[in-house]
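Note that one protein chain of the assembly has been removed; the remaining protein chains are unaltered in position.
The first chain written gets the first letter, and so on, giving A, B and C; residue counts start at 1 in each chain.
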Amino acid sequence: MKWIGLIAVVLTGALLLSAVGDFPDFGDPKSPANGGVGDFSVSQYYITHTEQDTKVPNVVTAVLADYRGYDTMFETTVIFIAGIGIIAILRSHPPGGRRGPAHPIDATVDGDHQRIIIGITCRIMIPIIQIFALYVVAHGHHSPGGGFQGGVMLGASFILIGLSRDLQAALARFSERRFIVLACLGVAIYAGFGLLCLLLERNFLDYGVLDGFFHTDPVMARSHGIFAVEVGVAFTVTAIMFAIYANLSSKGRLDEGL
Amino acid sequence: MMYRAVTFSLLLAIWLVFSGIYDAFHIGLGILSCLFVTWISSDLLFDDRSLGFRARLGQAWRLGGYLAWLGWQLVLSNLHLLKLTLKPGAMAEVEPRITLYRTALKSDFEKFLLANSITLTPGTITIKILGDDFYIHSISKFAADGLDGQMERRIAAIFAPAGSGSPSPSAD
Amino acid sequence: MILDLVSMLLIAAGLLFFVGAAVGLVRFPDFYTRMHAAGKGDTLSSLLVISGFALHEFKDFEGMDFILALKLLAICVFIMMTSPTSTHALIDAGYEDGIEPVIAPDAENVLGDPTSRQP
Partner (left out) sequence: MIVAFDIIILIFLVITAVISLRVRDLLGATMVLSIYSFLMCLLWAEMGAVDVAFTEAAVGAGVSTVFLIATIYHTRRHSSD
């Protein structure tokens, strides 16, 4: 069996390597991505028109959430489905009784150092991590970042609570009901803003029509629309990251964690 | 309530430093985010809430002074390490040992500060804390001898209440 | 000009400490002594390099430069807090895993054998 795998890997690798030769050079102005076919180029359009179309300085965010918003919506949905799949496969209740009590760290065996050194460091760092994650979400327009990165960091801060104390402490802040609702809410926000545009007789995810909704001109409305959609992405990613950790670390019982 | 306000303003200060864009939209978002984080994890930043605001301020001021002293100790620590690694023949001075250090500090935060300071200063790392006993790995005899009570006295001085003479056990 | 020179000096000093940490990581005899090199060399050298960057960006005393310097200072504070904690966590994990420490002949191991777990 291993030999068949090796043959497949070598064949695929040879194909990929032979295709590398056909790539345009790095930074080639005439490559299809940069120069375009004929005289129309998508990337030229993005670079020159993003600022006047959407008032968003970060071109990547504008492409991600506006020009290619459809793609990002289904990326969010893929994350949502992955999380729901993990919950559906792993989630189980312990036999007899819904939930066992939390196990405190046994100080006589492990010592106090985990509670004192690691616990206090995590306690001080977690609010700072959370505020930084929200900063990343809110400043996706101006600097690198956005819903995915901020959401992952916000989820990671809850995972850190689960790692440094136990899972119950994290679940007390972000219960199962909350994270499932939040995950659904995120996708609903994204798709809802798209549908809102559809209801106002424009294309799906064409935020320019939402100027009445945001009380601004159409260009700023696109900027605000991007922000709203990023918040939706952040909700889903936060909830799903924590949901995956909670289910994986407790074998789906959500009782004590690692 | 007071501690919630302090947490909120600390977080808002961090947000303002990070943000760098000061229009109504972004500051509004910042206030919303800080409110959210204060709501979800305000109990994390400060554990013990028996102290008044003024005592806290004094502690924070003395903590700053202590951190400056610690920075100097960090430089000394690294010079010692550099000498051990790069000077030819200095490898003979590497005599690792595990020593016991008993502290009189009571509260968790003081112990935390002492443990991390020990880890930062010359050639010593805290391995375990069992009650009042710190088990410390030192890289050389010089480093192990550096563990006199000076650091502990400085930490106790930070959290000593200004009025009374006895060290406060409840500071955090 | 002077600021540039000072920032260069700081970065060079930071790199020197990095070299010390890297050499120590190879030359020291066991896991515990290597953690000394890895944990401490990292902290001070990162602090020095970052403060060198902060000084380098601090050219024309504008508002944004202060903000940038404050951001770098925040990174310094985070490193000061998290680095000793991670060093401690690693060394404790190594002890719990039963790695035998090298002890100098004139000293005794007060913590006891790591494999027996209880001091």
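By definition in this document, contacts are C-beta pairs under 8 Å (C-beta built on N, C-alpha and C of every residue); 3 or more make two chains touch, one makes a residue touch a chain.
Keep in mind that this is a model prediction, so the values were computed, not measured.
Within the whole complex, touches from the chain that is not shown fall on A. From the set A:I159, A:L182 or A:V209, the residue in touch with the chain omitted from the display is A:I159, counting the whole complex. Within the full complex, the residue among A:G69, A:G145, A:G208 or A:G232 touching the omitted chain is A:G145.
In the complete complex, the hidden chain is touched by one of A:M73, A:I124 or A:M241, namely A:M241.
Residues touching the missing chain, restricted to chain A, are 26, 58, 60-61, 144-146, 148-149, 152-153, 155-156, 159, 163, 241, 244-245, 248-249, 251, 258 (touch as defined at the top).
Note that only the chains that are shown with their structure count from here on.
Arrangement of the chains shown, judged by which pairs touch: all-to-all, with no pair of chains left without contact. For the pairs A-C and B-C, the count of C-beta pairs in contact is higher at B-C.
Centre-to-centre separation between chain A and chain C, using Cα means, comes to 32 Å.
Distance between chain centres (mean CA atoms), chain B to chain C: 15 Å.
Within chain B, contacts with two or more other chains are made by residues 14, 18, 115-116, 126-128, 130.
Shared interface positions of chain A, defined as residues touching 2 or more other chains, are 113, 117, 121, 124, 128.
Across the complex, chain C meets chain A through its residues 78, 81-82, 85, 88-89, 92, 117. The part of chain A that touches chain B in the complex is made up of residues 111-113, 115-117, 120-121, 123-124, 126-128, 130-132, 134-135, 138-139, 142, 173-174. Per the touch definition, chain A reaches chain C in the complex via residues 109, 113-114, 117-118, 121, 124-125, 128.
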